[in-house]
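Structure provided below as structure tokens; questions to follow.
What you see is the complex with one protein chain gone and the rest in place.
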Amino acid sequence: PSRPRLAMILPGVIQDADFNAVGYQALKEVQATTGVQTAHSEQVAVADAERVAREYLASGYGIVAFHGGQYLTIVQKLAPLFPDAVFIMESSGQIPNLPPNVWNIGRKFHEGFYVLGVLAALSTKTNRIGYVAGIRLPDFVASLNAVFQAVAKYNPRAEVLYTFVGDQNDPVKARQAAESQIAAGVDFIVISVNLGTVGILEAARAARRPVLLTTFYTDKSSYAPQHFAASLLSNFGKPYVEVTRQILAGKRGGYYEMRPGSGFGLTPPRNVPPEVARRVQQVWRAVVLRQERVDEITDRVVERR
Amino acid sequence: MTPLVRLQGVRKRFGAVQALDGADFEVAAGEVHGLLGENGAGKTTLMNVLSGLYRPDAGQVEVDGTPVVIRGPQDAVRLGIGMVHQHFELVRHFTALENVVLGREGGFLLDRRALRADVESLMERVGLSVPLDRPVRELPVGVQQKVEILKALYRGARLLVLDEPTTLLTPQEVDALFSTLRSLVERGLGVVLITHKIQEVLRACDRITVMRRGRRVATVARAQADAARLVEWMVGGAPPGPAAKEPARGGAALLDLVDVQVVDSRGVVQLDGCTLQVRTGEIVGVAGVSGNGQTALAGVVAGALAPSGGEIRIRGEPVRSHGVGPRIQRGVLWIPEDRVREGVLPRMTVAENVVLGRHRALFPPLRYDPRRVRSLGEAAVETFRVVCPGPDAPAGLLSGGNLQKLLAARVFAHAQAGGVHLLVAQNPTRGLDVPSTEFLHAQLVRFCQQGGGVLLISEDLDELQKLSDRIVVLYRGRVVAEFTRAQFDPYAIGRAMAGVEVAR
Amino acid sequence: MSWELLLDPSLVRLAVSMAVPLALASAGELLMERAGLLNVAIEGIVTLAAAGAFLGAFASGSAGVGLVVGAAAGAAVSRLLAHYAVAWRRDQVTVGLTLYVLCVGLASLLYRMVVGVRLTPPRVETLPPVPLPWLGDLPLVGDILFRQHALVYAAAAVVGALHGFLFHTSLGLRLRAAGENPVAADTVGVDVFGLRAWAALAGGALVGLAGAALPFTLTGTFTEGIAGGRGWIALMLVIFGRWTPLGAAAGALLFAYVEAFQFKLALLSKAVPPQFLQMLPYAFAILVLVRAYRGAEAPEALGKPYDREART
Partner (left out) sequence: MTARAVARWQAAAPYAVGLVAALGVLAVLVAALGGDAPAAVGSLVRASLGSAAGFGQTLNKTAPLLFGSVAVILGLRAGAFNIGVDGQIYAGAVAATGVAFLAAGLPKLLAVPAVLVAGAAGGALLGAVPGLLRARAGVSEIFVTVMLNFIALFFVEYLSTGPWNDPMAGEAITRAVPPSTTLPLLGVRVGAHAGVLLALAAALAVWWLLYRTVFGYEVRAVGDNPTAARLGGIPVGRTVALALVASGALAGLAGAVEVSGFHYRLILGLSPGYGVMSILIAVLSRRHPLVAIVASLGFAALVVGTDSLQRSVGLPASAVFVVQAAVLLVLLASEGLRRAP
């Protein structure tokens, strides 16, 4: 038969220069490298995703990809109903008992955040590190715990102050949280909000003492070159291309893990002493090779000193 | 002489109702022109066309002999037409002063002190006085009526239209108003006066136009007019004779107020130790200048207000629980004073309005029956000759007098069904035409004959004297005088109303 | 919890700046509501104006142009609302919510059309602080109030001027009359329709300015959902302030303060799940209102289409 077409469903708009933009990039990459024809629907609420997916299936798309973990139920529901189609979905890790026609991409953010934590631990002068998150998602709890783990190991005197602002994309709330942290003495903030990031960048600019930041998903250094330390990049293209290839080769289900070295990258650290940058790159490689182990604790915050 | 304003062949239709059916009307400078007609005849509609509120379907308007097109009230104001609305159009959250000066404040900044001085001197000149700094919503409707009149006078229009301005004024205030109107027309203004009180028309007007069913029936000079002819023109036949009330024969006590005190939400004492009694078969009239506690008296008897002191007994039993609902259950009904704000459910049908208050007694909770409501409404509309397209029409569309009839129909339909003992009626005939007034009076009398009692609160001394077995006078929240039928004397009552000490 | 924490000057300083979009938007909404127009498109207008302001500044390189574009966008949308509501007597809530959807879509669409899909989006410079001569040097207060960006001073001026306009000028009296009882105003020759249209233009411009304040004072860029419910909050602040500009502005400060304070608190009280702290400003607002409320004072004709010939 002819090559299947691939449709991607994204939770936000693709011009967000963030999570959705990298998803869209992955889609373009799939098209460019595998020749599979693609389409996408953006800003699809969970409540609408099933409908949109069914529309794609009805109009002949053989592969439907969901960019985000919130679509789990829908995949579980639709996969048995459409056994001829293949579904791709994302989650924190390998989901047990998925139907055979589902590809599961597990994202291990926390391993990357561990390295950002090391960078923070080695760079802070006030020994106060901030962590600004949005919704208290398990991924971000795990990432926070990884930062604690890193700080406990690389700079036990440093303290981590963290805030969950309740919204991944509200720059105003993120800024308020960051300002409170800066006022409390923080000089390095690990960011795990999405669009909220711009608010934190403004907080750093407005601060009276230098504040360094890390971001994730995309490289945001151009926003605030002097405040920018590093970014944990997500290249969803890698897993998506790989999974698509496997599907084309006839493997209709499976698990792909995104982690440092496979889908997550680190921009070279900036605005930090060269020895710090070198040390951080070392740790990155160690994490990639699983020589340095990062705990995955998703259900509670474990503060280590 | 060209008339100041001439309306010709004006037609206006609202849905199924032909409110104006080729109406003609004219008013000259230098005259007070009375406009008469049954409730729903189209008087207000015609004047609304003149003041730019309604666009006519057909017809011409001439001012000073030249045809004009009035596209909106602003045009009318520019042409010098001012209007006192039947249902006052006041901004309830504004003070009386702000209402009076609205639209003619002069200057960019609001100079309240200067404006206040202006209005005070106006009040002095025309003999109407209102508290200027209180929000209008806190004023009794009688006072609101005065604000509305002051508002129109303040504007200094060339033509002043007054739509039933006197329904809530005391005789003295009516006199003052009429002499003001007289001095205005002597200065060359024109005045249109709408009223249902034939005596007022005969007293104050130079010419009189009678309307019926949206058309002019006749225009006559005062010299050629007499009461009987005017009424005949209005109704198109002979009106029913007045109702006669036989004196009550001292029945059992229905209502006792002992030393009742009411303090309103602002802490102002409204009733200050009020004591009175109503017995079965009796109509007790309450006279008083608007604002002396009439509203509080009605409210406390009907359950809308809780007394802060004293005792209320209904048929000998002291009442403990207040609220209108419990009071209705004990057989106390109320015709409130402000029909638009307190009486009508404007978007519900006429029939649904008729059953209000009785609905709980009529239907089990889960068995509301719209067909039954409709037939009750139909009967009430028929009995009270409420002019409306039918029982299914939204009540808010009715003319002022017909709204008033609707409120009366509501309580009397309820009374007919039984279990009603006491009626609190506040200005129940306000704005009713002559036949309707007579009909309502007859209903009141019949209610008493069947063993009910009435507390009749009215601004109209004639009405009080005609119907009451006793009249009590309310002054500053207390009963300061009481008159039995034999002692009725307008001057004595008037003195008591003014607070001049009278022996009880 | 210590007083020092509650009265942390940096917290207050931030709250003042955060209150600016809320105060401006509620002032604009209030002006419209006083004239009888309920503008429930406000959240959308804030979003559209933020996009417009950002794109204007991005394209021209000038913050001033951006501010003008933001205000103009707000004025235009509100004027459209007024046209539906006044000339066509459509239900204001229906039209408002529809315009809300339109604005949110349009904001995003314009951004996509101008900026496109990029991984590193552009940004504009945020407004610098402008210390006021000698006031800015006052101890404590100077730093909190008088070393802020220009929009803080502008918002304060707007609130004061609006108060004066509404309650101490003839036009203000007429405008309020149009919102309370349009028949009463109309019949004495007040141009109800015209006043409502003007109130929509001016009020809409203020709401637009509030939207523009977001990129220019807080984020430096436009992001999806930048309004983050602040339009709705501004709508609530009008009720909170009982339809007075000073009351609404006080509410804006209070709300911004509690919101900022909550993040401070979050750093200290780790035992409480963060979501419960995030509820604080909203719960607090209800509590304050319950204590302070004595009867609604909404303009009586608010939200009602005015039809001269309708009797109900």
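Going by the order they are written in, the chains are A, B and C; count residues from 1 in each one.
In this section, a contact is a pair of C-beta atoms (placed from the backbone, for glycine too) under 8 Å apart; a residue touches a chain by one contact, two chains touch by 3 or more.
Remember, predicted model here, so these are calculated numbers, not experimental data.
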item	value
Contact list for the unshown chain, restricted to visible chains	A, B, C
Contact with the hidden chain (one of B:28, B:324, B:379 or B:442)	B:324
Touching residue (missing chain; options C:84, C:146 or C:222)	C:84
Residue touching the undisplayed chain, where the options are A:117, A:166, A:237 or A:263	A:166
Interface with the undisplayed chain - residues on chain A	7, 13-14, 39-48, 50-52, 54-56, 58-59, 68-70, 72-73, 76-77, 81, 90-96, 107, 135-139, 166, 298-299
For chain B, the residues touching the chain missing from this view	55, 302, 304, 323-325, 327-328, 334, 336, 341-348, 352, 356-357, 359-360, 363-370
Missing-chain contacts mapped onto chain C	84, 87-91, 93-95, 97-102, 104-109, 112, 229, 232, 235-236, 239-240, 273, 275-276, 278-279, 282-283, 285-286, 289-290, 293-296, 298
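The rule we apply is simple: only the chains that are shown with their structure count from here on.
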item	value
Whole-Å separation of chain centres (CA-atom averages), chain A against chain C	34
Length of the line joining the C-alpha centres of chain A and chain B, rounded to whole Å	73
Footprint of chain C on chain B - complex, ascending	14, 51, 53-55, 72-74, 77-78, 83, 85, 89-94, 98-99, 102-110, 151, 155, 346-347, 394, 396-397
Interfacial residue positions of chain C with respect to chain A in the complex	8, 10-11, 14, 18, 108, 111-112, 115-121, 123, 126, 214, 218-221, 223-226, 228, 230, 259-260, 263-264, 266-267, 270, 273-275, 278
Complex interface listing, chain C residues touching chain B	167-174, 176-177, 180-181, 183-191, 297, 299-300, 308-309, 311-312
